[in-house]
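Heads up: the structure comes next, in structure tokens.
A single protein chain has been omitted; all remaining protein chains appear in their positions.
Chains here go by letter, A, B and C, matching the order in which they are written, and residues are numbered from 1 within each.
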């Protein structure tokens, strides 16, 4: 039996806590410490998971006692931490976005390549049971040649204005996951993007230069079509569904729920609402994502064994850029073939 | 009790047979005869429904014994029959398309107005139980302000090449119903259309200048978004679903089936496929559509009591034109405000 | 083409109206008149379906102008009308119950045999699309050898006290349909009955010597088990479901609904309630039942072509008797092999 991977967690906020839990349940991993700019927060999370708070991450990365790092800090610090880890030969799991723009994403990819460390990006929905089932069925030819695909992606409630400003906008914040799912499930690349968007939920979005409801049409290299339907709020919670149409059949996922009980009364036959938000909805996916990263580290070529790479992050980001541009310019945007792969 | 409306049926083909059945079950209507260019077909249908074949429709229209006409002949003869009926003061139900282009549709509307006869167009899906339930719930405010709407509209199998040539193409043949449903359900007008289409099912479509899978995005005057997902063939039959998202909730329809029996065996839990094609799927709608027409004829102002007017046909046709143009020119098309209403 | 069957309708009440409608839509039938002890009710129904009221049914039966009679009068008059029709050589469709007890049912069967007329009984649920689908799948071996079967049979609201008194009690009024469905679907005979019942909904039922909620267990000759779960009222309408378990799979039916629209809002995901009561729920079944009767009349041997015979009514009635006895005596009742078949 190989020794457990020694993993340092950077960031003890909401997503850091998600990764801490996933790490604590992953086979073959041991969390050797937690760093956060807020030392109290780091201490609390460390206590909860029986590990130690780390004041100086650089020291920990340089110590030789760290096999891998999980980066869950603020988005604008991702590139810096990726670089620091890579230079010390420490493998990297980085929460999405890998970096804030194409140049920085390419830099992150480059530095990991240069130092030969593995780089996995937190596009976690690929590990969702529904997404995996659909991807597997498509690849197994269960529905024949793919013709079109739809992702319904709706957040339950508007975020605060401050979040909107920092989020990069609807397309980069939310749709990046949906675009990545399309690429993953179809095994195909986007060549054209066409967006229609409105601001109907809260004028705050328009004031911040954002849309709050949008439809993004994708054309894939094979000719298959995709459509992402997204919104910042619904009256019924978090709605995350996928449909793929093939020449011989179709696949469709329903939302996950906390139980499967129907109530029948004079008002109708009522099934439970979807799981409330991404922490609950993708809890299984977060766990499997981390296990996938830990397992890759045990491969002969960790960088080659990674399931979701920096290039995946780059290609998804370029679709986000095109979707936002199409929305602003009200015209279709043709994507140039990626040279990142 | 008023006397039953005396209705002449023109056309004894597939759609004529649908209307004959609907007429035979409509309260307050009597089918006084059937005309078809194929006299044998007219005679057979007349015998089946206990009425008489009519050799000369002009004579029947002029006789004073005809209150209304149901036109189910070939599309290119619609305008002519509408005009002939109107000039004899005979009310008109005309199967879609009302005519083959905007000018002819406007002419059909004009002649009915001139002679004061009622004109209903066969956009039958408005009478579907699912569509009516959704429209009613939207208007009753059950989901709050509409944000977006989706129509999934998929035919079971490709039509023959000859049909494609005559059909006017994917958008005018199939999507006209979907566009009309969007207008009906949202009670809103389309102001912008953006189409993405491919030919993936059969090269025959491309050879005929048509797409066989397409996504059409709509922007409504209120800012709400619509998306129609359509295709000429599936591996699982006729797929006809609607979803409307509002600020406070959402409505979604499932396909109708011949029964509600689930089979559980080692392969899964299997529900029945959708009803096979439009004749079965919209049988209830065809019946209610005809009853609606007959009921309108009994109103003080039949032309004003009609549920689906010539202007509805005109506006749906203009969206079809825009969808086709957007597909050909790969750019969004802005619709000018209609002056037809 | 054979001439249409000339059918006399006896009874213009609720069930008479159901049969009138079914007759008006049946191919190959013409309703030649309606009789009811309430002449005004007969006149109104006759007017509605374009036929004549009949004051003296005996005269009509004797006239030679009546091919068949549909009996929808009060239950205590069924045997008398069956006998009168049979003696005039008129085929009989009789609403359930065929008669009020085993002796009278046997008499009704005997008189029809004696005069060689066909006798069909109104156990209409065999013609329900769900029941037909399940019966067909069981016979086709889709689920292998049947192990057990369940019928969920729940009325929406308690009937008035007067109805309970006349109804023959829960088992004879409601469960007769469920027992007939079990025999039909399994193609097997009941050999033992064991009932557990309570009065929980309204003490009125106990005062009338009846239960208002009951579970009836059936053992079939093959060893297969059945269970009927029934009640006189629910808070959510009319609940009519069937499940059959076989060695290789299972079949389960869901309730039919007026539409297939789901509403999602903060309270849940709500599907429509079942169709309200038997008139709506079994409308299709009533139509197919009448068509089946009319079609049988056109066979070389009408009595042999009948789908639901007097013996079916007899056997179902004997299960009702056993269920009621088991409930009163709190012990299993073993059924003697029928000699009626």
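Operating definition for what follows: a contact is a pair of C-beta atoms (placed from the backbone, for glycine too) under 8 Å apart; a residue touches a chain by one contact, two chains touch by 3 or more.
Since the structure is predicted, the reported quantities are computational estimates derived from the model, not experimental observations.
Trainee: From the list C:44, C:80, C:208 or C:229, which touches the chain that is not on show?
Mentor: Touching the chain that is not displayed is residue C:229.
Trainee: Tell me which of C:5, C:21 or C:154 is the one touching the absent chain.
Mentor: C:154
Trainee: One chain isn't shown here. Among A:38, A:59, A:76 or A:254, which residue touches it?
Mentor: A:254
Trainee: For the full complex, which residue in C:52, C:204 or C:217 touches the chain that was left out?
Mentor: Of these options, the touching residue for the absent chain is C:217.
Trainee: In the whole complex, what residues of chain B lie against the chain that is missing from view?
Mentor: 234-236, 239, 263-273
Trainee: Across the whole complex, list the residues on chain C that are touched by the chain not included here.
Mentor: 143-145, 147-148, 150, 154, 192, 194, 196-201, 213-215, 217, 219, 222-225, 227, 229, 231, 233-236, 239, 245-250, 330-332
Trainee: So which bits of chain A touch the chain we can't see?
Mentor: 25, 129-130, 132-134, 137, 142-143, 248-256, 258-266, 272
Heads up, the rule we're going with is that only the chains that are shown with their structure count from here on.
Trainee: Indicate the whole-number Å distance between the mean C-alpha point of chain A and the mean C-alpha point of chain B.
Mentor: 43
Trainee: Using mean CA coordinates as chain centres, what's the gap between chain B and chain C in Å?
Mentor: That pair's centroid distance is 39 Å.
Trainee: Among the residues of chain A, pick out those that touch two or more other chains and give their numbers.
Mentor: 234-236, 239 - these are the residues of chain A that touch more than one other chain.
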